[in-house]
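Here the complex is missing a single protein chain, while all its other protein chains stay put.
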Amino acid sequence: MYLKKEHLYKRDEPYVLKPGPEGYVPPAAASMGIELPDPGEGLIYGCKTNEDAVMEEIAKQMLTGKNPTIFPGPLVLWNWNDHAKIKAQAVLEIANEIPRVMIIPMPDYRPKYPKIEPEEEINPNHPNLTIWHNKIEVCIFVGVHCHYANLTLKMIRAGTNCLTIAVCAEQGHEDAMLTVRDSDDSKLRRLAQVIRKVRESMGIPAPTRPPFGGGKREIVTPEEWTKIRKEGLAMAGNPPKGMPLREGQMPHV
Amino acid sequence: MYLVANIDPGICGATSCTLCTQFCPEANTIQYDKERKTAFVSVDRCKGCAQCVWVCDNMAKHHAIKMIMIDQLPEEFANKLTKNMSYEQENLKPSPINK
Partner (left out) sequence: MSLDYVKSTPGFEKFMPKDYRDLIDHGPFGKKVSVSQVGTFKEILEEHPMCAGCAMTLFIRLSLIALPNPEDTIIVGTAGCGRLAISQAAVPFVYGNYGDTNAVASGLKRGLMTRFPDKHKDVVVMAGDGGLADIGFSMLMHSWFRKEKFTTIMLDNEVYGNTGGQESGMTNIGSVLKMAPLGKKFEKIDMPDLARTAGCAYVALVVPNNPKRVEQCIKKATLIAREVGPTYIQAYTSCNIEYAIPTDKVMEDAKNVENDRYQFKEYISEDAKQYLAEKWGYKEYAKKAIQTTEAAK
């Protein structure tokens, strides 16, 4: 299946960015007229919307979709600086609000050829393998550099029916179905709270177990998880001194 | 079915010269088991080139490695997959400070 003709030529109607599979080479959302959100906004299926509304939609999708998964990228997984550290904790806060969520890391961008372990990791050069293997229908990307988010999000839209969410530290990502921008650790924590609120209003009970790894494998025990969260919460209330609280692509500060 | 390298721990353990480990073109494929004092092959990474056989035969002169069909491997081979590998790390010294 190649690029569908109507995508190329029909530009008078607004393009709706919805879960795929959209075919072998889906158009870049930007080429279909989708713009990045302005500060205080996010995108819902390509449409600029107030950030709070986007967060609520993210919460609903992550709570109701099949096999919800968080894909943390290198900016979250590696201990570049103190900000990465507390941002990582904030991501774990989000995971803590979603029942039966999986955390599958994207530790770096090497091509991982000839084989990857789809239960252990996701790779930007063939993210579809991990999505298919774990039957993921909704996922959050956080901490992936823009150029590889580009690739990953388009490939997922091309070949899978997964709904993609980009919680972006820069200007948001137009190729994700839902996106919010400028996500530093405080915004990540706000997202966690929105998810909790929505979950409670929907009558979904709080998770009883820590997040899983791929294939719903148990990675940390409940005791370990409590410890991780306790340390994380202590860190959030008491950020390390001299911490550069600024965002950016350059991790060595 | 394909060939992989198999090390005889009896012969290798007598000297454990670690020469083959340095000559295998694949990284982390011939590992060294400190307890049993023998090299072993993590077979899921072995590409079957038999370079280690040449090295053990001609350089080390110990004749401890044979190429065998993967289904002929001894029972214990399940432990020799990368997944189960543990690194018997020696106490490595810190590298010179890069300033």
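So that you can tell them apart, the chains are marked A and B in the order they are listed, and the count of residues begins at 1 in each.
The criterion applied here is as follows: a contact is a pair of C-beta atoms (placed from the backbone, for glycine too) under 8 Å apart; a residue touches a chain by one contact, two chains touch by 3 or more.
Source: prediction; values computed, not measured.
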Among the chains presented, those that the missing one touches: A, B
Of A:112, A:145 or A:190, the residue in touch with the unshown chain: A:112
Residue ranges of subunit B at the interface with the undisplayed chain: 18, 21-28, 30-32, 34, 39, 45, 47-51, 53-55, 58-59, 82-83, 85, 87-90, 92-99
Hidden partner interface residues of subunit A, rising order: 72, 76-81, 84-85, 87-89, 92, 103-105, 107-108, 110-115, 117, 120-121, 213, 219-220, 224, 228, 231-232, 251-252
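Throughout what follows, only the chains that are shown with their structure count from here on.
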Whole-Å gap between the CA centroids of subunit A and subunit B: 41
